[in-house]
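In what follows, a single structure is set out as structure tokens and then discussed.
A single protein chain has been removed from this complex, and every other one stays in its place.
Labels run A, B and C following the written order; every chain starts at residue 1.
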Amino acid sequence: MVGAEDVTNPVAESTKGIQTPPAPPTNVTAKDIPNDKGGAVTISWGKSADDGSGAKNVTKYEILRSTKRDEGYEVIGNTVAGATSFSDNAAENKVLYFYKIKVLSPTGTAESLPSASTFAKRQWFNLSRLSLFILSLVIGFAILYFIERAKSEKGLFIRRIAGLEAVDDAVGRATEMGRKIIFVPGIMDMDSMQTIAAVTILGRVAKLAAEYEAKLEVPVCTSLVMVTCREVVKEAYLNAGRPDVYNDKMVYYVTNDQFAYAAALDGLFLRERPAAVFLQGQFYAESLILAETANSVGAIQIAGTAMPTQLPFFVAACDYTLIGEELFAASAYLSKDPKLLGSLKGQDVGKFIFLLVILIGAVFLTLNSVLGLNLPNLGRLF
Amino acid sequence: MNGEIIGVWIGAILTLGIFSFLYKDNSFYKFSEALFVGISAGYWFVVTFWQYFIPKFWDNLSLSFHELVVNGRIDYHWIYLIGGFFGVLMLLRLVPKIGWLSRWSLAFIVGTTAGLQFTRYLESNGIRQVVGTIKPLVVGGNLGTSFGNIIIVVGTFCGLIYFFFSKEHKGAFGGAARVGVWFLMINFGAMFGYTVMSRMSLLIGRMDYLFADWLKLIK
Amino acid sequence: MRREVPLVLTAMVGITMIIAHFIPPFNILKDLFEDWFFIIAAFAIYLGISNLILVNGDKIYKKQKGWPFGLVVILGFLVMTVIGLFFSGGTSFQDPGTPFYYLYMNVYYPLSATMFALLAFFVASASYRAFRARNVEATMLLLAAFILMVGRVPIGYWFSDWLGDALGKLADWIMDFPQTAGQRAIMIGIALGVVSSALRVILGLERTYTSGE
Partner (left out) sequence: MDEMTNREKKTLWENLLSIDRRIIFIFIAIAISLPLFFKTSLKMPVSPVVQGVYNAIESLPAGSKVLISFDFDPGSMPELQPMAESFFRHCFRNNLKVIIMGLWPQGPIQANIALDKVFRELKEEEKAVKVPQYGIDYVNLGFTAGNEVVIDRMGHDFQESYPADARGTPLSEIPLMQGVRNYDNVDLIINLSAGYPGTQEWVQYAVDVFHVKLVAGNTAVQAPSMYPYVQTGQLTGVLGGMKGGAEYELALNRPAKAVSYMFSQAVAHVVICLFIIIGNIAFFTMRKRKT
């Protein structure tokens, strides 16, 4: 070990024998790491005066720990020269610890004074997320409030969303032409809210398809989505009074693979020439592969995603695109259920809060910059 | 011919098979597509088995089993049995009479997703973006930065107005929403144009594979 | 039982996950639930695979149009699975030199990369068709895309070299400012959309997927 260090530090050769130890690290402090589930302490110190250059140049620091102030120190880890902090992840909760830092150099070692005692503890609330917590409550309650109010209130206004107005036409057109409707619920699994939103939209589309007697086909990318879509479509046909028409074959699994799924769908589009294609959910690069091929067979395409990177391609290639938030609003919009529509109004309250924060925050900073005032930076609140 | 050369030939032929789709649907493409679907389904099945089923389920349970048999202790890894229980409920779909039990697993999954993404999105998509938008509209002596900041604040503000559902887009509100749509359009156009380069890189990569690795026409 | 259990389960799990974000000791549950999700998915993949084999087997059995391709699907699946599970060294199945790796590099990868590369063609055909100056909005879309396309490759530099690479700088400016502004509006909207639909799911208002008879 020592030999290897000698090789890397030619200076050591010339100073051998002098053996003055390096200056010890200073100011050792130990603190519990806040907002965690406990079990960790962060230790920091001031560098040895010999850290950086010279014959006594520090090679590394060792971190020592004990439960008594003056004895029983054990090495619990080490860091390279230049470091000034270490995190002890093996501390037991509610046990008092003292820490020392030992400095190592080619000419000898030195130990710092022990730190003040500290102990790791578990926090019951993550204070760094307090603002998020308050905001969650405010927006959550706004949504709940408007859901409640919508039950009694009549004629809640919701603006027109063109892509959703077109759903009826698309299903109707498929019926007239006697061609299929293909619904693609994205390529992600049920651990994405976008997939869940897509599946609820599928429920509304399937109900329409059942009523119009249009043929519906749902090729999917994962097993869990297949199971969920089957439940939803079956339920929709039942609600439309057509359980006889439903068949498990309407919803089938293709493959978990992104591009193999795209290859299969491309083939399907060309062979079936569907009248309408729904691309709803979470998409990645395959978005344009699907949209361009469906476009080439003349299908009406209604797309919707909350993937900002893929929206441009849907906007360019599809007839209608639900942009981000509109995807999540779609099921409420299509259901016309007052309670669900009320939740949309609750979302607007959230937007209003954000707009207000942006506006006031920007005005404050502008006044600070122009008039030299000292108004608070609202961004720091979060 | 060694394995490597055969491999390049297989790869090149399948590459051409996929490209043939650009002209029209044909048997060559259908073959490549079918092979791709089969191979990829197998690929993900194997990956799921070795990287999820084994480490997350099997290894955890064998650990518990080992503890029980060797030390006679019941350790906490048994809790992974609950995951397995939900998994088995899922498979009950294959038994029509009790298939409805799989809804319990679905309910668990949907609940987890909703809870996790609630805070995750509010934090990273909501708060972080709002904080990033709070900028001074006038920065003393720096016209470029001032103009850029104004664009960011106005653009984000108007863009958000477009997303209001419960207020009709009329009058000044409608005007702001329209400006918002312009910003959305610039965003879409710019992202589209920005991505073209990396998409071309992909095709260049394939062409290079065909001309250099396979046909050896270029070095 | 059929109706209530799923509703209660969704609500309980959902609320626990939200709380876990604020109460550190609950983090253990968060990790655990995520692991359970993977376990459920690992079990569920058998449903998908059996469906895939059923659909294609049916095609072959009934000699439907294109049945030989159904055979290719099943054979492809079997070859990859058998080799991956039994002949490629267990958990190190993806290491170079295994038969699984050979199939990955010479069959799976070329197919995947080529499908991905089709985008180069589709980007071209989509931009030709979509980027028409029909109205103000479409013109904005067109201009932004055009400037970025020209500004990010050397042609932009050749055209505007005498202006100090003005096109390249304009492209960067669009990305940094108006593009970012539009993106932010979309992202903030999405955050609220997710919050609202997550709440609807947890409250059981939107329960199309778990409430059948």
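Worth a mention:
By our rule, a contact is a pair of C-beta atoms (placed from the backbone, for glycine too) under 8 Å apart; a residue touches a chain by one contact, two chains touch by 3 or more.
Keep in mind it's a predicted model, so treat the numbers as computed, not measured.
In the whole complex the chain that is left out makes contact with A, B, C.
When the full complex is taken into account, the listed residue touching the unshown chain is C:142, out of C:142, C:185 or C:198. Within the set C:9, C:23, C:120 or C:201, the residue that contacts the chain not displayed is C:120. Those residues of subunit B that touch the chain absent from the view are 22-23, 195-198, 200-205, 207-208, 211, 217-218. By the touch rule set out above, subunit C reaches the unshown chain at residues 94-96, 105, 109, 112-113, 116, 120-121, 123-125, 127-129, 131-134, 142, 146, 149-150, 152-155, 157-158, 165, 175. Although one chain is not drawn, its touching partners on subunit A can still be listed: residues 4-5, 7-8, 78-83, 292, 296.
Keep in mind that, in the parts below, only the chains that are shown with their structure count from here on.
If you average the CA atoms of subunit B and of subunit C, the two centres end up 3 Å from each other.
Chain centres here are Cα averages; for subunit A and subunit C they lie 14 Å apart.
Each of residues 129, 132, 136, 139, 191, 193, 196, 224, 227-228, 231, 254-257, 259-260, 263, 308, 311, 313, 315-316, 323-326, 329, 344, 347, 351, 354 in subunit A touches at least two other chains.
Under the contact definition stated at the top, the residues of subunit C that touch 2 or more other chains are 18, 21-22, 37, 40-41, 44-49, 52, 111-112, 115-116, 118-119, 123, 127, 131, 141, 183, 186-190, 192, 194-195, 197-199, 201, 209-210, 212. On subunit C, the positions that touch subunit B within their shared complex are 2, 5-7, 9-18, 20-22, 30, 32-50, 52, 66, 69-70, 72-81, 84-85, 90-91, 93, 100, 102-121, 123, 127, 131, 136-138, 140-149, 152-153, 171, 173-192, 194-195, 197-199, 201-202, 209-210, 212. Across the interface of their complex, subunit C is touched by residues 3, 6-8, 10-12, 14-15, 18-19, 21-22, 30-46, 48-50, 52-54, 56-57, 79-80, 82-84, 86-88, 90-91, 93-94, 100, 103-119, 121-122, 125-126, 129-130, 132-133, 148, 151-156, 158-160, 162-163, 180-197, 199-200, 202-203, 205-206, 209 of subunit B. Taken together, the subunit C residues at the contact with subunit A in this complex read 18, 21-25, 27-28, 37, 40-41, 44-49, 51-52, 55, 111-112, 115-116, 118-119, 122-123, 125-127, 129-131, 141, 183, 186-190, 192-201, 203, 205-206, 208-213.
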